[in-house]
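Only a single protein chain was left out; the remaining protein chains are all shown in position.
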Amino acid sequence: MKRRLAYLLSFLLVLTLTLSACGQKTTTTAGGADVIKIGWMGSLSGDQAVWGQCEFDTVKMLIEETNAKGGLLGKTLQVVGYDTKGDPQEAVNVAKRLTGEDKVVAILGPNASGSAIPIASVLEAAKVPDIATVATNPKVTVMDGKVKPYNFRVCFIDPYQGAVVAGYAIDILKAKNAAILYDVGDDYSQGLTQFFEEYFVKKGGKIVAKEGFKTGDVDFRPQLSKIKATNPDVIFMPYFFKEVALSANQARELDIKATLLGGDGWPSEQLISMAKAAVEGAYFANHLDFDDPEVQDFKARYKAKYNKDVELNGYLVHDAFLLLVDSINRAGAADSQKIRDALETASITGITGKINIGKDTHNPEGKDAAIIKIIDGKYVFQQKYAAE
Amino acid sequence: MTQFFQQFINGLSIGSVYALMAVGYSLVYSIMNFSNFSHGGVIMFGAYFGYFLLTIYKLPFSVAFIGAALLTALMAVVIERVAYTPLRERKAPYLYFIISAMGASIFLENIIIATIGPTFRTYPEIFSKTPFKLGVLSVGRLDVLMFVTSAICLALLIYIIEYTKIGKAIRATAYNIKASALMGVNTNVIIIIVFALGGFLAGIAGVMFGMKYTVYPQIGAITLKSFIAAVFGGLGSLQGAVVGSILLGIIETFTAGYLSSQYRDLIAFALLIGVLVVRPMGLMGKATEDKA
Partner (left out) sequence: MNTYIEGILILAGINLMAVLGLSLLTGFTGLFSFGHAGFMAIGGYTSAMLSVKFNCPFIPAVLAGGLVASFFSMIIGKLTLNLKGDYFCIATLGFGEAIRLILDNVQYFGGARGWPGIPNSTNIWNVLAFNIIAVLFLANLIRSRHGRNLIAIREEELASQVIGINVFKHKMISLMISAAYAGIAGGLMAHYMTFLQPKMFSLVKSTELTIIVIFGGLGSISGSVLGALILTALPEFLRSVSQWRLVFYGLAVIFIMISRPEGLMGGYELTPSSLKKLLIRFKNRSQGKVKGLEGGNK
C-alpha cells in the first residue's frame, strides 16, 4: 500500500510539473522589458465557446498584425488568455491570475456580463483596466450610480437594446401583443426582458405572456404551449443562439406562427444551421451590419487566417483592441494607470461604429443599433434604429 | 382544454426520453445497489457516436442508430471493467462506486471537451420539422418516433428480463448476488450483460436526444432528471422507472404550463425529497431491507 501511495504521489507530481512546465512555455516565450502583455479572458468551453474562441483568435491575429508593423511604443505585444468557462468564480480566479501572476497592463473581455461584474474588485485592487466586449448589463461599468474606475466596454447596454427591439416591434412591425420567453438564470436575458417589457408597455403595447426557463434547459414546449394559447403577434427571445435555435424549432413544431424577435445573442452561423426554417423572417438588434463595407476587410483577413467566419464577438473585440491600442499610444507608456486615464477620454472609429467613451458611464455613448432580418438563412440589414 | 391536451402530449414526449435513460439507472441499481452517475456520460457518448456515424461515415440512419447503440453498450461495459470491477472484487462499500462513477462522468465529459471541443453540434435533418396535426393539437414527427422507439425498446427489455433465461439469471442476481453465484449463475457475465443492456438503451437515448436537442458535452446534466424519475418510480424496478419517468414528464410540463416555468425543476427535486421521506422505495420498488 505504501508503495502504491508513493506511485500515486509521484505520478501526480510529475504530471503537475510537466503540465505546468508545458503551459509556462506558451505564455512566456518572449519575456523581458520589450514586451507589453495584454490579458484576455472569455469562454473557451461551455455554451459560448464558439464566441470566446473567435474573440481569442481575433486578438491573436490583431496582435500578430500589430507586431508585424513594428509593435507599439517600440515594444512587441503579447497576449495571455485564459478560459473562464462562463463561470463567475472562474472569472475571478482568471482575473487574479492575469493581474497578479502574468502582470498584464490591461484585460480584454470577458464577453459575459455575469463574469464581467464580479471581477471589478480584482481590477480595482490591482489597478488594471478591463474592456468588456459584449457584456451589455449596465452593472458592468456602473454600480449603484457610481462608475467603476477600471471597467470599460465597447458595446451598447441592455436597456438600450431592449428598448430598441420594443420600439421597432411597435413602430415598424405594428405589433400589439408580445410574448416573452427568457432565461431566468442569465443576467443578460433578464436585463433585456425588463427593458423590453417597460418600453413596450410604455409605447402602448401589451405583454400577453412572460415565461422563463433556466440556463441549460433544452425543452421549451411547456412554456411555448402556454404562449401559443395567448396568441401573440411577436415573441421576444432575448438569449443566446443555441437556445434560440431549440426554442424556435419547438415553437414551429407547436405551430406557432408569430414573428420572432431577439437581441445580439442571436447572430451565429450555428443558428442558421440548426434552425434555418424556424427563424426565417425573424428580426433582431445587432451591434453592426455584417455587410457594411467598413467590416469587409476585417472579415476577409480573419477568414484567410482561420478559414472560419467571424462571429459577432470578433467584431467587438476588434474594436476593444483598437480602443486599447489608441489609449496605450496616448498614454505613451505601458502603464495600467495611465492607460486607464487615457481610456476615459477615448474616442475612436471602430468597425462597429463610433466609440466615444463617456467619462461617467465608461460606455460608448450614442451607439446606434442595427436591425437585422433573417431572409433565406442570411442576415439582411434593415436599418439603423435608435430608441428615444 | 386545447392547452391541457397539448401539454399532456408534451409531457408524454419528454417522459418517454426520461424513461429510456432512467431504466439504465434502475438496471444497474437492481444488481449492484448503487446509483451509477456515469450513466449520463455514457448517454452523451451515445449522442456523439450517432452524430459521427451519420456525418463523417455518412451511414444510413438505421445503421447509424444501431451502430451507435452497440458502441455505447461496449463503452458502458468498458467503464464497468475499469472503474467498478476492481471495487467489486474488493467488496468496497457502495459509496466508493458512486465516487468512482462521478470520476468517470467528469472524465467522460471533459475528454470530449478536450478532444472534440466544447461547441454543440447539430444532427443532420433526418425528419421534417413540420408537425403532424390532430385538429388544433400538433405533434412533432421526431416526438412520435421517439415515443414509439422508447416503447418498443422498453417492451423488449422487459420481455428479456421477465421471460428469457438470461432475464431469469439477472433477476436472481438482483435478488441475491451471492446465492445466485452459488447456484451456478456466472454473476460476472450477468453484470456485463446488464451494463451492455443499459448502455445499448443509453445509446438509443443519446441519439434521440441529440436529434431533438443537439449534441454537447454537458448532456449528462440533463440525465439527473431521469435519475430522479428512477428514484420516484423505485430504484431497481424497471416498470417503476418507466412509470416514474412518464409521470415526472407530465408533472413537469403541467407545472411549467399552469404554475410557473421557474418551478419546473424545483418541483422535480421536491418530488424526489417527498418520495424519499414518505416512501423511500418509490412507487413500485420493493421495500429495502436493512443489510447492516
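Each chain carries a letter (A and B) given by its place in the written order, and its residues are counted from 1.
Simple rule for what comes next: a contact is a pair of C-beta atoms (placed from the backbone, for glycine too) under 8 Å apart; a residue touches a chain by one contact, two chains touch by 3 or more.
All values derive from a computational prediction rather than experimental measurement.
Of the residues B:Tyr18, B:Phe34 or B:Phe147, I need the one that contacts the missing chain.
B:Phe34
Among the options B:Ile161, B:Val231 or B:Ala256, which residue touches the chain absent from this view?
Only one of B:Ile161, B:Val231 or B:Ala256 touches the chain omitted from view, namely B:Val231.
Among B:Tyr94, B:Phe132 or B:Tyr159, which residue is in touch with the absent chain?
In the full complex, the listed residue that touches the missing chain is B:Tyr94.
Quick one: which of A:Asn93, A:Thr259 or A:Ser273 touches the chain that's been left out?
A:Asn93
Considering the whole complex, not just the chains shown, which residues of chain B touch the missing one?
Within chain B, the residues touching the omitted chain are 29, 33-35, 82-83, 86-87, 90, 92, 94-96, 98-100, 102-111, 113-114, 118, 224, 228, 231, 235, 262-263, 265-266, 269-270, 272-273, 276-277, 280, 288, 290-292.
Give me the chain A residues in contact with the hidden chain, please.
1, 4-5, 8, 12, 15-16, 19-20, 22-24, 26-27, 44-45, 82-83, 87-89, 92-93, 96-97, 99-101, 114, 117-118, 120-121, 125-126, 139, 143-144, 184-187, 190, 214-215
One rule holds for everything that comes next: only the chains that are shown with their structure count from here on.
In whole angstrom, how far does the Cα centroid of chain A sit from the Cα centroid of chain B?
Averaging C-alpha atoms per chain gives centres 36 Å apart.
Note which residues of chain A are touching chain B in the complex, please.
Its residues touching chain B are 44-47, 49-50, 184, 211-214, 216, 218-219, 221-223, 225-226, 228-229, 242, 245-246, 249-250, 252-255, 270, 273-274, 277-278.
So in the complex, the part of chain B that touches chain A is made up of which residues?
By the definition above, chain B touches chain A via 2-3, 6-7, 10-11, 13-14, 113, 117-120, 122, 129, 131, 133, 138, 140, 143, 212-214, 216, 218, 221-222, 252-257, 260-262, 264-265.
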